[in-house]
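As you look at this complex, bear in mind that one protein chain is not there, while each of the others sits in place.
Per-chain residue numbering starts at 1, and chain names A, B and C are given in the order in which the chains are listed.
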Amino acid sequence: MSARLRGIFTPNIVPLDSQGEINESETRRYVDWLIERGVHGLYPNGSTGEFTRFTAEERRRIIEIIADHNRGRVPILAGAAEANTRETILACERYYDLGVTAVAIVSPFYFKLSARGVYAYFKEIADNSPIDVTLYNIPMFASPIDVPTVVRLAEECEKVVAIKDSSGDLPHMMRMIRAVRPNRPEFSFLTGWDAALMPMLLIGCDGGTNATSGVVPEITRKLFDLTLAGDLDEARQLQYRLLELFDAMLLSSEFPEGFRAALQIRGIQTGNGRQPQSDGQKIELATLAQQLQCLLADAGFSDQPLGGCEATAPEVDPEQMAKIIADSVMGELRRRGDVGQ
Amino acid sequence: MSARLRGIFTPNIVPLDSQGEINESETRRYVDWLIERGVHGLYPNGSTGEFTRFTAEERRRIIEIIADHNRGRVPILAGAAEANTRETILACERYYDLGVTAVAIVSPFYFKLSARGVYAYFKEIADNSPIDVTLYNIPMFASPIDVPTVVRLAEECEKVVAIKDSSGDLPHMMRMIRAVRPNRPEFSFLTGWDAALMPMLLIGCDGGTNATSGVVPEITRKLFDLTLAGDLDEARQLQYRLLELFDAMLLSSEFPEGFRAALQIRGIQTGNGRQPQSDGQKIELATLAQQLQCLLADAGFSDQPLGGCEATAPEVDPEQMAKIIADSVMGELRRRGDVGQ
Amino acid sequence: MSARLRGIFTPNIVPLDSQGEINESETRRYVDWLIERGVHGLYPNGSTGEFTRFTAEERRRIIEIIADHNRGRVPILAGAAEANTRETILACERYYDLGVTAVAIVSPFYFKLSARGVYAYFKEIADNSPIDVTLYNIPMFASPIDVPTVVRLAEECEKVVAIKDSSGDLPHMMRMIRAVRPNRPEFSFLTGWDAALMPMLLIGCDGGTNATSGVVPEITRKLFDLTLAGDLDEARQLQYRLLELFDAMLLSSEFPEGFRAALQIRGIQTGNGRQPQSDGQKIELATLAQQLQCLLADAGFSDQPLGGCEATAPEVDPEQMAKIIADSVMGELRRRGDVGQ
Partner (left out) sequence: MSARLRGIFTPNIVPLDSQGEINESETRRYVDWLIERGVHGLYPNGSTGEFTRFTAEERRRIIEIIADHNRGRVPILAGAAEANTRETILACERYYDLGVTAVAIVSPFYFKLSARGVYAYFKEIADNSPIDVTLYNIPMFASPIDVPTVVRLAEECEKVVAIKDSSGDLPHMMRMIRAVRPNRPEFSFLTGWDAALMPMLLIGCDGGTNATSGVVPEITRKLFDLTLAGDLDEARQLQYRLLELFDAMLLSSEFPEGFRAALQIRGIQTGNGRQPQSDGQKIELATLAQQLQCLLADAGFSDQPLGGCEATAPEVDPEQMAKIIADSVMGELRRRGDVGQ
């Protein structure tokens, strides 16, 4: 029986060059940067790593680069979801040969499967994988993995050793822990929802795969340590700060562009993401970058932007906005054939 | 076996006076206005009638006024949902005494009931009601009534004689018709979704309870007649026009304020609704009223507004809007502690 | 500036007699029972109190009975939502005269209002209420109250003194606390989601309006005390136990029938609820009552049921169930005109 996966695993953003290709040297530099700042493990080919926007070959190469550069310093959880169970099992075999610690496999997406379909999918993979498997539940993007399915897979499949849950639903996490841990004490529960990291740890989670740790690893790691040490007053303050950063990066733009923009401010050459941006989105992203720089400066991780940080949030009467919208946006929408549905 | 409910039943808006009280004389005038314009029936205390915003006494009085003034000219479908089954059955008895044709009872709301709970609710009412009952399915507001529940109630309850379905889901309507009509040929299927009235009639619906018929009864009635006459080309054009009016009234403001505003333009003194409006909403509603007047003028039911109808929809670059939003709205939201969730 | 609302407020179930009428004597006995077991306050006319299933007169009478019997022993938070703002303000005035501590007003339901509509609704009430107002956010049943709306109401309305949030969304609670508390230090944040009570308290909530406290007040109160005392290991164990009870009462039947059944086991004559139950639901509820009795016996609050607690959960192969379903349920559904949508 191996030890539980524990601590903060960083979902790796993939730096791209000016041609949109994987920037290998920056990827390697980023690995060092993260490990130096204390993350417990790496998690490439996750949602933050935009695994769906790379080809199968690129996904494999990302793991190869990171495993090679890591040289065993920290555990690696490698995203291994491919087109179907056979391709996924092949990826498991490759990543096993590369020496990663475990794979993480997102629940089937695009098609919305029933609980039994989700079970059958993971069962076939787990029965044929040479490497430990982490279930990855992210119901906002993929078929949900419900509690009975986690219990059943944990009972029947020794190779299933963990679940990463990004639902942010705390009682759901408790239901899984209560049902699985008695029979599988080494099974690990990881949260992907940074906004609730402290309370998740307090009800028994073993750690997290948290996108903020790719941008401000110092904070995410410190929050983990303070919480486990029982220093809850300081932990609470840090959780509120992390929530502010998380919200700004997550909610203000197309995921994960906010994380990419913030990481750029921290000095990693992330390049532009592969999902095209409209002109309006580009303008918004520039505004967001300024605000992120202010948040990062406030946390001591960056200088303030040239214009300073005072004037970023002008007073706006929300009812005035209604007037603007009534005069322009609604008219435009109406002209275009839709009235705001 | 009585005849099926057929045709266009108008969900009555309730005119209010300057104190927010029921404006009885205008309510009476509105009844005449509607009947003169050809609606087949009246449907007070529905969603458009904002039944939840009146007291139990007021709801009864609305039915009394309308039944009294109608004097048997057209059938009345009276909304009878009250606080619980006993109160609802009492309302059924009162409305029966008033001589209305049938009651319509919305599925339980606030609490979201299972299919069996919905069944048990209607079963108890139907077994104790002296008057015919129309089931009212409006899943966006109340517990959904699924197909097996409709089938079961139609089989077990003679008093259940119709369903009004406002889901707008055409195949759902077909599933109900297919399952119920063979055993209950007099059972009536009414659609509450004006946007699909013509196709609903074409697949077998008997009519509709359509909010547009409270504002432009001439159009809704004519659409019904053309469709039944098989004059599909003209019907199609009218359906597109009705869709435009429906969307403008439905989607541009808090329901049913758009219908109220449009009816005011047509000369019925609707007064202000009981749901308070923010300053911004009031401005928007004024803008909407202008646009509705243009649509109504275009259909021949109103003069153009004083400023004319040319300049209402300024050209707006949607990407420019993003800049406005980035500069102001987002900043405001962020200041207020939420970044757009 | 008054003190914050703090602690566990019990959403009162309303005992009914064999005629379905309010059982006044049992309601009074229940108030004593709760106060003796340590709840900090009472909360009649909430969702657990099924306020929508009583008439306006009954809702007022419930408050009168409870306020009269309480005789100032504990604070009362009185649910005051009525048909429209005027009726609601009248209820506020009545409850103010009765001496209750504050009212709680659920966001508008049935109609789904925009954020601005929700704002306008509460603004009109707060500007005209003589008594402090608690906003009540329960997005599964009523229009959501978003963070900017809470912030705006807290800024503009002195009478708005608290929010009860039943979303169970922990980061959402943190966003409200972060945005409101600096300017309104006496504003209170209460969670209605028992399943997350401990973590909610740990991130800064002041207490809860928790349905479990109406059935096992000893546990809910002790969980509150242990959490505030920083005894997290014991608190965590109790939170897991409370989750088990909460899930069993909440998820196994039509809300709030499970709570009603469990309270009956504890010796309060709750009577049957007003929502009719199908025969199948009655059978299920009897099974549930046995299981609840086992859970309560396990917690020391009841004897075991006559048949004991060993055999309640037979081993079932989930795939066997599929066979049963394939052979019977699916066939039935298909016969009834729907294939499982």
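Heads up, the rule we're going with is that a residue touches a chain if its C-beta (ideal position, glycine included) is under 8 Å from a C-beta of that chain, and two chains touch if they have at least 3 such contacts.
Computed from a predicted model, the values in this text were never measured in an experiment.
Participant: Out of A:R94, A:R152, A:R184 or A:R266, which is the one that touches the chain we can't see?
Facilitator: A:R152
Participant: What subunit A residues would touch the chain not displayed?
Facilitator: Contacting residues on subunit A, toward the hidden partner: 20, 47, 50, 52-56, 83-87, 108-114, 116-117, 119-121, 123-124, 140-142, 146-148, 151-152, 172, 175-176, 178-180, 254-255, 274-278, 280-281, 333, 336-338, 341.
Participant: Against the chain that's been left off, what residues of subunit B make contact? List them.
Facilitator: 116, 148, 152, 168-171, 174-175, 178, 193, 195-196, 198-199, 202-204, 230, 232, 236, 239-240, 243-244, 247, 318, 322
Heads up, the rule we're going with is that only the chains that are shown with their structure count from here on.
Participant: Of all the other chains, whose mean CA position lies farthest from subunit B?
Facilitator: The most distant chain relative to subunit B turns out to be A.
Participant: Using the mean of all protein Cα atoms as the middle point, what chain has its own Cα mean nearest that point?
Facilitator: C
Participant: From the C-alpha centre of subunit B to that of subunit C, how far is it in Å?
Facilitator: Here subunit B and subunit C have centroids separated by 32 Å.
Participant: Starting from the mean Cα coordinates of subunit A and subunit B, work out the distance between those two points in Å.
Facilitator: 45
Participant: Hunt down the residues of subunit A that sit against at least two other chains at once, touch-wise.
Facilitator: Residues 247, 318, 322 of subunit A each touch two or more of the other chains.
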